[in-house]
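Below is one structure. I have some questions about it.
All protein chains of the complex are present and in place, except for one that has been dropped.
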Amino acid sequence: MKLESIFDVDRRFVFVGIFLALLIPMLVPYPLPCKPNKDVENMYIGIDDAISRGKKIFLSFEYDPTGAAEQEPMARAVMRHIFSRGGKAVIMCKSGGQQGQEMHQQLLADCAQEYGRSYGADYCYLPYKPGSTNLVINLGQSLRSTWPQDVGGTDLADLEVTRDVQRLADFGYVMIICSSLTTVVDWLTYGQGPYNLNMGFGVLGNVTPDVANYTNSGQIKGLLGGLIGAAQYEQILLDKGINLMRRFSPADLASAHMVSFCSRLSDPEADGLGRYVWDALSPATQAAVRDVIKEGYDNLNAAAKTDIAAALNRVIMRTDVIPDAELSKAKPGHQVASLLDGQLKERAPQILRRLIVEKEFGKALVAAQSAGQAMTWMTPQSIAHVVLIVAILFGNACYLYDRARRKKHSQI
Amino acid sequence: MNRHPGFIAALSLVLMLPAARSWADPSAPADAKPLPGTTYDLSAESLTGLGLQAMDKPNDNGTGIMLTWPRQGWEAPNALYQVLMGDDLAERLDALVDLKVIDAARRDELLGQLGAGPGQKRLFWVQETLASERPKEGSAVAPPMPLRSDYPAVFGFKKENDGYHAIEMIKFKRDDLVLHIDRETNDETRKLVKEVEARGLVNQIVPLGEGETTKVDLKQFSDAPKHDRTYYFALQRVEAGVVTGRSEIASAVPKDNWFAWHKLNLLIAMFVLGIIIMAFAWIARRNPTGLFIRRIGGLEAVDEALGRAAEMGKPVFFCHGPGDLSAVVTISAINLLGKIAERVGEYGIRMKVTCLDYLVMQVSQEMVRDAYTRVGRPDAYNDDDVFFVTGDTFAYSAAVSGMMMREKAGTAFFFGRFGSESLLLSETGAVTKAIQIAGTDSFNQIPFFITTCDYTLIAEEMYAASAYLSREPRLVGAVKGQDVVKAIMMTIIVVGAVLVTFGFMGFAHLFWPLTN
Amino acid sequence: MKKNDLLLIGGFALVMAVINIVLVATHRLHWVGRFDPKTLGTMVAAAITIAVMSQLYKDNALFKLAEHMLVGSALAYGLMVTWYAMWVTEIIPALSPLKTYGWQAVVHPMKIAEAANKPQLLGVWSIFLPAVLGLMMYTRLNKKYAWISRIPFAIMIGFGVGLAIPNEIQANLLKQLQATMVDLWHDPMTHQYSWNVLFAQIAFVGVMATLVYFFFSVEHKGAFGAVSRVGVWFLMIAFGASFGYTVQGRLSLLLGRINYLFHDWLAIVR
Partner (left out) sequence: MRFFKFYLPISLAFAMAILGITSVFVPHHYSDNFQKETVVWFRVLGGVTMFIGAYSLLKVHFNRIRRQQKGWGYSALLYAFFITVITCAIVNYDTATGKSKGPLEARNMATKDGVNWIFNAIQRPASATQYSLLGFFICSAAYRTFRAKTVEAAVLLVAALIVMLGQVPLSATISGAIPWMSNWLLNWPNMAVKRAILFGICVGSVGTSLRVMFGIERSYMGGD
């Protein structure tokens, strides 16, 4: 009997095994600490340094939905870093990102939202443009002639964030999230080389070995290679205490969310309208709100209360910032509006505004929970890797044993 | 070893303490800007001889000028060089400096000055800040400024290049005075336009926009030097906001060049390579004896693999990767396809060729048809067997792996340039227990082919493959020529590395590419 | 066979419908208004994801369904992108001088192109000439006249090859020569022998040995064979490293899909 034949199983069992090895740890999120390597640290330092010198950051998002699982966490970590430090960023989209523009803008809006940053003043998005090498060359010469307008059609000269930047060399750090070696080489040859820029890359795991000689030669200053790179970046952010939302535990945030909502409901200003808002909620949320009312805000400890107060402040502060254009986009709002009778219609904007605050706060809550998405994902990764390594080692042991036995057999 | 930036910077710190203090002082402006009202005084006393030289940038298309001047040992870390530029008489540079400090608040004032200004012609200026970065606290190294050694394509590898600054003027900011004026209706403005045009003070006159009133505007343009036109330059050094040096005026004419001399080594290398490879091909055709080509594992197995497919009556799959006809590996793959199709025709099996690029498909169709005809089986050819699947790689791999599963491929060939679809295809093939032979120069995908396929042609083996299969003297000769080229290269590398180790850079410099 | 396929597809659709109704009912998915294309999109996308994954079990009707949907829409999408990116934004506007200037645009193309501020140097001829070449390509579809298509092919490939020869030598030969001819005894930073120098020496040996492996006209025997064997080892190390890195990348993508199913759709994973 050959020992190795136990490995001759149907490959579907292998598939199921991998699937479970990845899924189970995901159900029980347990982020493992990651030790950042030098390339990731270099990127952090590069960006941090640029921000502290008052320089702006230039980013190029060149990922689309297929590679998003690896590259979106990178983009998120870097954007959080920039926004939390009060940095300003210009983001563009090129060749590989054509199909991902929606995702990019969503991500930027989410991150800006988390840290209360606004479009135009703190960041802007330059939509997809065809061309690869030429685009890099043009950017080196002039940003505005390459992209006269941003995604919303505003002149770059009228945007606060782009007002005093002319070309690539005016930025303190340039980060490219892309998926092919050719793109990396293009950026290095026509962007980094001529202007001696601080340039970092976020690349897919399988491209990382290919760019090794560029980090070696110092052309690349900072590299996030695959999901682990993103995880390590998140680790640095965590270590530096930048991720403010992390200070709240998810439970705290949930209570803050609910308490703020209940206070709205019990608010005499909201009085009769509260009912309509209440009706617009899902039963699960209603139940949770009732719980908070019953359990009471007072059961929380002092530290949590301070945090909640701070969080509430942030929410309240943001109430007035929401532009009216946003109001029409809120879906639950439509429902409420349709429920309102004529007499109340004039007050509808206020309610809607509040609803958006709730929604946005909810989003921030979700964001806080997925703050370390890459780190959380590294746990299933680790487990799958270890399982695979053990399987390979065991399989080889069986194979070698079989071979030795066969040899012995044939000698006899 | 005449470059000690640390020492120079330390010395400069000591010598320039007053200036140095200003950047350590947080109240001082970070970037030194020329003081308003500074005029460029061209009297002889003010020239401290910065030694500015201007020249046409060699080896370009006539839109570049090089400026170079000697480096001073005592440059403070916050030294800033400004280049003034004009395309007219150099004497007028003084007026330029006046213009450049105009800010938005003075726009209206400017209109009043229009009539009173000096009668000069169109002029513009540029300001190039070379060392705008403030060094970190405590660092003794002066910030990097472009040196001649940064432009080996222009100045070569001479040692003294480190002693000169150099910048390339290919694009420069230009500030134009734009006069917005209603030139059609108003008699008075028409008169003004005439006068302004005659004096040539304003660079541009544009008709008024909606709701605009007559005004003078300062607009920034970026511009490239135009060929065969004289440009004048002057240079001033500003340290901590104070002008500490000025140069004489230099001029240059950008010229179109007919040969890029910095690519001479490339041209020679190209000729040497080409002559060796073609000579060997030629000799081999004349004298096709004694041509040896080493065994290439994967290709030995082609016959065996096809034989087994024939035995089992299963179809053969040939997959082109997503590479197009411009990729050399695709051309090699098409050649291999021709050779394989011949044997497929002999065995009388069915071969499916799946393509991701329609031009590749067309060529493959003819290749297969000709191969079948050559072995006397033109009837075996069916246009639908060599087909384009889709241009999307994942749709392609889904479709092809589906086909391989359904039709139980007996043998699969993966030749060409591959991306991530390599594993999807070859793993599917491994499950159908097909004999698989792969060949690609896509470095990333080779490990997957090695683990899942029976044989893999690694990178260059792929190029040699068609020579190996056909044994055509010309091809085999070319392979031999390529080996000779590699041997020469290895010799150059060893000699070069040894010389570099002992400190002789000259030999290595012969082979350095001078541009990106 | 056919019936089984239909049953499978119908059953799958039914199961998906039930799951989705449950999800909406339990407020894990939010259905807004009478018709919510976005939520419907999430549901369909989840179904497609499962259908494509079902090929892991075996080739089946569901996978074929998803595959043909993908191929059909990807083909049309590709055509659409090329149309709007090429024809609408480049080719048709470049022909606009024909409308404004009539025959003048054909007779004096360069003058008109300059006046109309078009990026094409030859004016409308910049479109006509390649369009004629492109139409010649279509002769491939007819066996008798297929030879005509050799002309555009020759032009395209000839020019590509001409550009490739010097650029390849520049980028892959001279550049790499420069990078390989390094000081093999002194560290560039400290000017002393160091660990990095040892590594650089190892890399140097690796380059040489790998190059030896790619000699085709010499038999790999004796000392030559031994060196080429070292080359193979280096190759294998590099491929191993590449493999290891890719495992990580691919698993991340898989995690992305699992996250889609269990977070975005089923809302089980938080």
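Order of writing sets the labels: A, B and C. Residues in every chain begin at 1.
Just so we're on the same page, contacts are C-beta pairs under 8 Å (C-beta built on N, C-alpha and C of every residue); 3 or more make two chains touch, one makes a residue touch a chain.
Treat the numbers as computed from the prediction; the structure is a model and nothing was measured.
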By the document's own contact criterion, which visible chains does the hidden chain reach in the full complex? A, B, C
Among B:Asp162, B:Glu248, B:Glu304 or B:Glu427, which residue is in contact with the omitted chain in the full complex? B:Glu427
Residue touching the undisplayed chain, where the options are A:Arg85, A:Arg144 or A:His385: A:His385
Among B:Phe388, B:Phe415 or B:Tyr455, which residue is in contact with the omitted chain in the full complex? B:Phe388
Based on the whole complex, identify which of C:Tyr138, C:Tyr193 or C:Phe224 touches the chain you can't see. C:Tyr138
Tell me, which residues in subunit A touch the chain that this view leaves out? 7, 11, 14-15, 18-19, 32-35, 37, 65-66, 68-69, 99, 101-102, 128, 205, 208-210, 212-213, 215-216, 226, 228, 231, 378, 381-382, 384-386, 388-389, 391-393, 395-396, 399-400
On subunit C, the omitted chain is touched by residues 37, 40-42, 44-46, 48-49, 52-53, 55-56, 64-80, 82-84, 86-92, 119-122, 126-127, 129-131, 133-135, 137-138, 140-141, 146-147, 150-169, 171-173, 176, 179-180, 199-200, 202-208, 210-211, 214, 231-248, 250-251, 253-257, 260
Touching the hidden chain in the full complex, which residues of subunit B are there? Just list them. 59-63, 227, 256-260, 263, 266-267, 270, 273-274, 277-278, 281, 325, 328-329, 331-332, 334-335, 338, 357-359, 361-363, 365-367, 370-371, 384, 387-392, 394-395, 397-398, 420, 423-424, 427, 430, 441, 443, 447-448, 450-452, 459-460, 462-464, 474-475, 478-479, 481-482, 485-486, 489
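FYI, only the chains that are shown with their structure count from here on.
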Whole-Å distance, subunit B centre to subunit C centre, using C-alpha means? 21
Gap in Å, rounded to a whole number, between the CA centres of subunit B and subunit A: 32
Mind checking the centre-to-centre distance between subunit A and subunit C? Centres are C-alpha means, answer in whole Å. 25
Taking each residue of subunit C in turn, which ones touch at least two of the other chains? 242, 246
Enumerate the residues of subunit A that touch no fewer than two other chains. 66, 206, 209
Which positions of subunit B touch subunit A when the two form their complex? 134, 144, 171, 173, 222, 394, 420, 431, 443-444, 516
The residues of subunit B that touch subunit C in their complex are 263, 265-267, 269-270, 273-274, 291-294, 296, 325-326, 328, 359, 362, 366, 389-392, 394-395, 398-399, 401-402, 405-406, 443-444, 446-448, 450-451, 458-461, 464, 468, 479-480, 482-483, 486-487, 489-490, 492-494, 496-498, 500-501, 508, 511-513
Can you tell me which positions in subunit A touch subunit C when the two form their complex? 12, 15, 18-19, 22-23, 26-27, 29, 66-70, 130, 204-206, 208-209, 213, 217, 225-228, 282-284, 331-332, 334-335, 369, 377, 380-381, 384-385, 388
